[in-house]
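Here the complex is missing a single protein chain, while all its other protein chains stay put.
We just call them A and B in the order they show up, numbering each chain from 1.
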Amino acid sequence: MTVTELRLNVVSDATLLTLADTCLLWGHRLSEWCGHGPALEEDIALTNTALDVIGQARALLQLAAARRGDGATEDTLAYFREPDAFLNVMLAALPNGDYACTVARSFLLSAWFVPVWASLAQSADRPLAALAAEAVKESRMQLRHASDWVIRFGDGSDESRRRIDAAFAGLLPYCDELLGTPVDGTDQAARTLAWRATVQATFDTATLTQPISVVYDANLLNITASESRVTLLAEMQSLARQHPGAVW
Amino acid sequence: MYTQALDTAINANTTTVTVDSFQKTFLERIARDEKIEPQDAMPEAYRKTLVRQISQHAHSEIVGMLPEGGWITRAPSLKRKEILLAKVQDEGGHGLYLYSAAETLGVTRESLVDALHSGKAKYSSIFNYPTESWADIGIIGWLVDGAAIMNQVPLCRCSYGPYARAMIRICKEESFHQRQGFDIVRSLCEGTPAQKALAQDSVNRWWWPTLMMFGPHDSDSPNTEQATDWGIKRISNDDLRQKFVDVTVPQAKFLGLTLPDTAIAWNAERGHYDFGKIDWDEFWRVVKGDGPCNAERVADRVTAFDDGRWVREADAAHAAKVALRNAQVTATV
Partner (left out) sequence: MSTPLAEAATPLFEVFVRSKQGLDHKHVGSLHASDARHALTLARDVYTRRQEGVSIWVVPSNAITASDPALKSDNFDPMASKVYRHPTFYDIPDEIGHM
């Protein structure tokens, strides 16, 4: 087999970074909850999600770094790229908001990740397929955890209903970009159908009535999401950048 | 509560024995290393002491999540971020195990948490110090978790079964905490001069507060004897502190760090390291609420609790709806 043929069997750097950066920024947001969750049990449960997602980000960045072969490491990619170079979906970077927003974001993202990982698990890119086969289990647990809360909030108290409605009203506009995000070697149309079915089924159980598809101002979303990313990365990268070249 | 004794019979023994002989029998059971379990008769003072100690311990775990938690978002590598997140999460788990153990003594977690929030309950004074640099995360793991483990290992043999079992679980999990801390400090000490300086600055700030974690001198601990008789305390404050100094001095030397105490010297006669005098005024100031971060820590906990109230209420409301629907389904079948 020639080198070119070998390369045919691997997904692009952009796909790896799209997945990695999404996991990294989302995991970072989840980790902000640690020690401040709404109940002790839930604090521990949510941190498990954060650990899952950050673990996925690390594995993907390691793969991307190794394939770049220019001395890159998971940490140079995470800590020394400029915000504009990150390829995350917009949803991942947004601030946590209240617990309804946190749960709604996790729900929308994990409903997308489950079909993504499931099809990547069949990928000819063997290292990625192995990683995806593990990640899909974690995503299914995250989806279950998040959709349980969506249902509790939708079909819970008046206040929780108001909050989860507001959370989805704020986040659903970002989902067009999520669904339109290309992932090499996967079927975007099939994934969108699966995502819609999952979201609608949970909305029905939660008695949520708002439409999944909404009109939005793409420009405004872009500005909000990129500002959130700049703030997030400024904090995340601050210490590492004060000590360039240091080993931790 | 673990269990509810529904078939409680009228206890012929306790109605006839005097309080004195009950106390005596109880102390004899403990002296025989018998474990006391939730439903067993126990002196009220024993129960109260345990509730206080276990809940203080639980609060310490929960409040202890905060100083380190503040650095999760700034951890300088992804590996460190993951480790720190898992470590802080573990502390939450420890708080949970301990609240559960306290609840077997007939108190609710709600009432214990309320005592923390109102300032009535105490927690370990060490968590009222600020985490100023990343090195503090390493030093806390190495020294503070190290000191905590030294305090906690003897509690695995505590006379109260649920507390002892919780401590066994906790100590198993703690062992990685100290190691990850040491590992951070080591990487700093073997790193750039700036990193090394961070580590030295951090050990300068944390060394004395860590020694204070073992509590007042034995001579100033009036409750030690009672706690020892009850099998709640197995080793005295001063003995544990000495043990900690003895193992830590060589570790600091290995790392190339100077402990901020010129009195530290090997005493061949005693077979221990001598060390300097602790500033007990500072200790009492911090315990009584006047440390650098007391107000901030409690406020943090109260905010998280208050912000979470609607979540807990929604959870309960949904569970009630589901239970009602299930009952209606059953009724119509």
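Note that in this section contacts are C-beta pairs under 8 Å (C-beta built on N, C-alpha and C of every residue); 3 or more make two chains touch, one makes a residue touch a chain.
As the structure is a prediction and not an experimental result, all values here were calculated from the model.
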Tell me which residue among B:31, B:45, B:197 or B:323 touches the hidden chain in the full complex.
B:323
Please pick, from B:26, B:46, B:97 or B:160, the residue that touches the omitted chain in the full complex.
B:97
Where the complex has a chain not shown, which of B:169, B:217 or B:253 is the residue touching it?
B:169
For subunit A, which residues reach the chain that was dropped from this view?
39-42, 44-45, 48, 144-145, 148, 152
For subunit B, which residues lie in contact with the unshown chain of the complex?
1-9, 11, 13-14, 37, 39-41, 89-90, 93, 96-97, 100, 103, 108-111, 114, 117-118, 165-166, 169, 173, 302, 305-306, 309, 312-313, 315-316, 318-319, 322-323
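Just so we're on the same page, only the chains that are shown with their structure count from here on.
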Whole-Å distance, C-alpha centre of subunit A to that of subunit B, is 35
List of subunit A residues in touch with subunit B within their complex
24, 28, 31-32, 34-44, 47-48, 50-51, 54-55, 57-58, 61, 74-75, 78-79, 98-99, 151-153, 155-157, 159-160, 163, 235-236, 238-240, 243, 245-248
Which stretch or stretches of subunit B touch subunit A in the complex?
62, 65-66, 69, 72-82, 85-86, 88-89, 92-93, 95-96, 99, 134, 184, 187-188, 190-192, 194-195, 300, 303-304, 307-315, 317-318, 321
